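With one protein chain removed, the remaining protein chains of the complex are shown where they sit.
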Amino acid sequence: MKSARRLFAGRYDSLNEIREFIAEAAQEAGLDSQGVYAIKLAVDEACCNIIDHAYGGENRGDIDCQVDVRSDGLLVTLIDQGKPFDPNKVPSPQIGKPLKEVKPRGVGLYLIKKMVDKMEYRTSAGQGNVMRLFKHKR
Amino acid sequence: MKSARRLFAGRYDSLNEIREFIAEAAQEAGLDSQGVYAIKLAVDEACCNIIDHAYGGENRGDIDCQVDVRSDGLLVTLIDQGKPFDPNKVPSPQIGKPLKEVKPRGVGLYLIKKMVDKMEYRTSAGQGNVMRLFKHKR
Amino acid sequence: MEIKHSQFKRCDLVRISGRLDSATAPTLEERLEEITEAGRYRLVLDLSEVDFISSKGWWVLINTQKKCKRFNRGEVLLVNVQPQIRESLNLVGMGKYFRIYDDVASAVGSF
Partner (left out) sequence: MEIKHSQFKRCDLVRISGRLDSATAPTLEERLEEITEAGRYRLVLDLSEVDFISSKGWWVLINTQKKCKRFNRGEVLLVNVQPQIRESLNLVGMGKYFRIYDDVASAVGSF
């Protein structure tokens, strides 16, 4: 079972490389094209949140990205050294508002949860903030 | 050097078959795609004239079509048993008229002459009307 | 020959495929007459998939163009005329009766 780990600079320019890194592992894990897109989108949104919220901007820290190809799917682990948060305290976005009232924020975390089969987040003094995303093979 | 001869019913439905018969020989004669299109168009217009003018309508007689693949191009011979005419007495179409004044006829023979390198027409009591069209290979 | 017709807000799109010769020209003529008789004179004819047009085919297009341009009520625009077809059209001086576009969207967007 293959694992790989790479460190990416915490900036938007890295997102494409990160998605390619993820896509390759996802294919190896046997995900279909919908599955590959889903995990790419989830990881993109998660990394974007790390840059925007954990680090509070571009170029303030790295994103440590690990992929584990399992027999039943792909596990992605993202680690940052920025500000921690509590995903359970983030309110769900209000879906179905009239266009005029839509505010351009607040769907990232919701999308992540919808795109993967399992999302875990924990933070520890030694390790930093760790988000684990698992996408099942179909 | 390949030759082939086929008899087609003098009706519009035959035109597509005739063009295919010509195209095959034209390719064999080494004409490029422009040349193939040109000889197809010339033969189509000539056969259409045979139906419309020599026979005065569809299903009144056959079109005898012969192809001769030569080393320098393709020779097509079309024979009909209808009313003869004198191509030299057909006036050239007036090109460049304003749209309003354009009458929908009179370019067929002109197109034929422009599309091929040589056009000959003769008529004899025994043989019928014979049109020979030659398209040079480039 | 196949003919597909879509009616848009300000024009009609007719996508033609196959060959346009003495055998098929009457069918096209009928379809175009249906459109102009409904009072619609702004037509985009997509010829990308047309691989042969004889003079009988051109006459249908030219008669339609005359009808559409009358009283300045419209125009026939052609899209994607294959080079050999365009050449034969120009040879008999009929190219200048049509504006030719490279893509359907620009032609539709011009009305």
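For clarity, chains are labelled A, B and C in written order, and residue numbers in each chain start from 1.
As a working rule, a residue touches a chain if its C-beta (ideal position, glycine included) is under 8 Å from a C-beta of that chain, and two chains touch if they have at least 3 such contacts.
This one's a predicted model, so the numbers in the text were calculated from it and none came from an experiment.
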Partner chains on view for the chain not depicted: A, C
Which of A:Ser33, A:Asn59 or A:Gln127 contacts the chain that the document leaves out: A:Ser33
Hidden-chain contact residue, picked from the options A:Gly30, A:Pro93 or A:Gly128: A:Pro93
Sites on chain C contacted by the missing partner chain, in the whole complex: 6, 8-11, 13, 44, 103-106, 108-111
Those residues of chain A which, in the complete complex, touch the missing chain: 12-13, 15-16, 19, 33-34, 37-38, 40-41, 44-45, 48, 51, 93, 95-97, 99-100, 102, 104-105, 107-108, 110-111, 114-115
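Here is the rule we go by: only the chains that are shown with their structure count from here on.
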Touch-based graph of the chains, sorted into line, ring, star, complete or other: other
Chain whose averaged C-alpha position falls nearest the assembly-wide average: C
Chain pair bearing the highest count of C-beta contacts: B-C
Centre distance in Å when chain A and chain C are each reduced to the mean of their C-alpha atoms: 52
Interchain centroid distance [CA atoms averaged], chain A/chain B, Å: 69
Distance between chain centroids, defined by C-alpha means - chain B, chain C (Å): 25
